[in-house]
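Here it is: the structure, laid out below.
For this view, one protein chain was removed and the others were kept in their places.
Here is subunit A:
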């Protein structure tokens, strides 16, 4: 009985990683929609965390996001980012929106990760926060992302996005990955959005954008 209760009220490290990845996936999808980087007719609504979220149906985007973010299929088929997350190698992830023609960085969404809890990378270690509260927090952040459109400058050029992962230097780089230069925005303004915590991971979301004056 005791174990059952624990499993009901608490969250495992794996589950936390999955939540973080889900948040990133839906966050990035809704940013893509809200910022108008891809045409709005290529999105469909899905229900997640009690919110209706617009998820891209563009196969190219899905092909990119699937190996990077989603997908803990089965018990051991974990993708590399989740592995890094579990090994506490990731410092932050940033979604860089840049002008296709000039490669100029227009906007950067930083998802900063902090590792809370005991600090061991045992995938079955357990947090002490209820799932419903975590989901509520994530929902709040996603809502806030949707509301940022009201003040962010209009992206009036063809844009594309990239996902950069800031890891520790002792990480092996897989074949499909490569090192890249960090992207800075000259003359930027920042806004820190709400953060959420799964009691094992803490996620701060910051958006920096080119101030136009």
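Please note the rule applied: a residue touches a chain if its C-beta (ideal position, glycine included) is under 8 Å from a C-beta of that chain, and two chains touch if they have at least 3 such contacts; residues count from 1.
We take it that contacts and distances are computed from a predicted model.
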Margin query: Since a chain is absent, check the UniProt entry for it and pick the matching name: "E2 ubiquitin-conjugating enzyme", "Spindle assembly checkpoint component MAD1", "Phosphatidylinositol N-acetylglucosaminyltransferase subunit Q" or "AAA+ ATPase domain-containing protein".
Written below: "Spindle assembly checkpoint component MAD1"
Notebook entry, point to check: With respect to the chain omitted from the figure, which of A:113, A:165 or A:203 is a touching residue?
Noted result: A:165
Item checked: Identified contact with the non-displayed chain, of A:12, A:25, A:94 or A:135 -> A:94
Notebook entry, point to check: Which residue numbers on subunit A touch the omitted chain?
Noted result: 60-61, 63-64, 67-68, 91-92, 94, 96, 98, 100-101, 103, 108, 110, 158, 160-169, 171, 173, 176-185, 188, 190, 192, 206, 208
